[in-house]
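I'd like to ask you about the structure that follows.
What you see is the complex with one protein chain gone and the rest in place.
Which chain is which? They are A, B and C, in the order written, and residues in each are numbered from 1.
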């Protein structure tokens, strides 16, 4: 059996908790190479997601992600708002009306999300953006599917890869987003959007029942 | 023999040096209960006096003090400018065309200076202003004259009294000038104008040949 | 001390030079002695307005030289009143024969220097009237002290008296208007930080991260008392209440509300203060008919603000609305 709407809602609720918990950390990361707002933006956005969830109860994972996309698009602002908004929207479209998401569908949804971000933001891997977390996550998910993993294991692989991906942004010189204005001085700092991506994908795995190393 | 124009010019030149040397100290005193400019104002004013002295050579003590009065009036600004300007002008008038100033004439000139300050500024003794240095100075000068002191001793007595007078402003609550806005909080600080008065009168005694404790 | 300056002692002169270059269509800057006069001065038949005081309060006063406001401004050294040597030629340059009003903030130094200048100008045959502005309710007024300071209300006096002069009022009438504004305006200020006089290089006072100074003047002098930091709404009440009370402004009356920045506070914060002040006045039944929000009477880079309230009547509203064209205040033309 794959993942259903309960997982999707759990994921969004856990995401909101994670964004609140990591708010200051994400602000700090953004302060070093950006404008000190990423944690505030993500926290505000996911609080809006929570609010929307109290207003209406989506009945498929796709519907849940669409609800999140709309809330993020309308409340986050900045670069992250449209990028995450597009990601969740594309994932939602990829899932369609399915009620039960298997490993392959999940990997395809992750790929759609990543493609949406790239389509909007035009960043390539190595540009020191959230794409550097999404791309390895998508690759890891595809590999896991090829190896016959179930949906939970796919999410766990994606989260793990995103976390590693976020760390790999440390030495990079940014070429997109605000950090690019710093030129060489952006090297030596972790990209905040890559970190929030890793946190969100980890939340997806945890919501699916995969044990969370962070002891939430 | 009394004091002549050489003394007066020496006095003004030494005053300029003293104001420059004590510039920061006077700024600091004014910072505590005023607006941080008294040292700057007095320094600027006496630099102007020096400049005027290179342009014209006064031939009586009265003329020298009038020159100083004009320079102070036109370059100091703030409260101190008109007050010291008036003081030097009244002293100059009191001395008239005399070339040689004896003890009595000197004491009278000091009294005239003090009266000028009081006439302009309307401060009473105890208001925590330069009047608290001038008034004991004038009294000490008068006493010295009564005791038969010469001009040098009169100046020494005045300087000594002004220094003590400046110290006595410490506990006072200001009722005139900028420090008055502080109310009770002005207590515990020395009045900058009283200190500059003491420095100027000390310079007068030193210029007259009285040994200066400060080792200038 | 970090400032966009060169030699700390050249700050006033260099700044005035730049000011003159930027506003050459509006005014002339005279150096040595320093003063600023409007283009076309003296204006035939018009009563002239001259103000001045220490520098460091920009745009006050030079920023208010022009049509409908001041004819001349006389800037002293930073926080030091100007000298008669500057005030006299400025007064002479703008007198058309109709006389000159000196608008003087009530500080011993300003009063004494303008007094001397007025005396000497009168001796030269110029009719000079002096109007003292002493709107700061933080300072207790008393016969035995220097009295209240002149602070933010000065801008309102200059604007409204300037309009009266343009209207064609004679010397005593312009003086009367200026006095009536001065009588009907009260101000109180707060500092979140001190400021650093360039020639001193040290902050005028130091505040802990959780302290503010209530009742400050505009020369970096400490205020009346120091209290723990609090929210903008609370601070606004602390400033506004004594202002309204001292003015005796009551329900049904009309007012101009002026929230003035001390130089280092963002405009957005001034509007947060304005919001609360406007609401408080509304609650008291006072109608805010005109308003002014911005950095007009500053203390270098000090963080903080002052709130002024001016009691309005039809005449003052008309004079306030009259066209003005200066570097810092402009409308109607």
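As a convention for this text, contacts are C-beta pairs under 8 Å (C-beta built on N, C-alpha and C of every residue); 3 or more make two chains touch, one makes a residue touch a chain.
Please read all numbers here as calculations on a predicted model, not as lab measurements.
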From the touch rule at the top of the page, work out which displayed chains the omitted chain touches. A, C
Sole contact to the chain not displayed, among A:49, A:64, A:79 or A:108: A:79
Residue in contact with the excluded chain [from C:88, C:156, C:305 or C:319]: C:305
From the listed residues C:235, C:249, C:286 or C:309, report the one that touches the chain absent from this view. C:235
Given the contact definition stated above, which residue among C:17, C:92, C:115 or C:179 touches the chain not shown here? C:17
Quick one: say which of C:98, C:212, C:309 or C:322 touches the chain that got left out. C:212
Any idea which of C:202, C:272 or C:317 touches the chain not displayed? C:272
Can you list where chain C touches the absent chain? 1-7, 11-12, 14-19, 21-22, 55-56, 58-59, 63, 192-193, 207, 209, 212, 229, 231-233, 235, 263-276, 278, 288, 291, 293, 295, 298, 300-301, 303-305, 325, 330-333
Hey, which chain A residues sit against the chain that's not shown? 27-28, 31, 33-37, 40-41, 44, 73-83, 120-121, 175-178, 180-183, 185
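Keep this in mind: only the chains that are shown with their structure count from here on.
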Where the CA atoms of chain B average out and where those of chain C average out, how many Å apart are those spots? 32
So how far apart, in whole Å, are chain A and chain B when each is placed at the average of its C-alpha atoms? 75
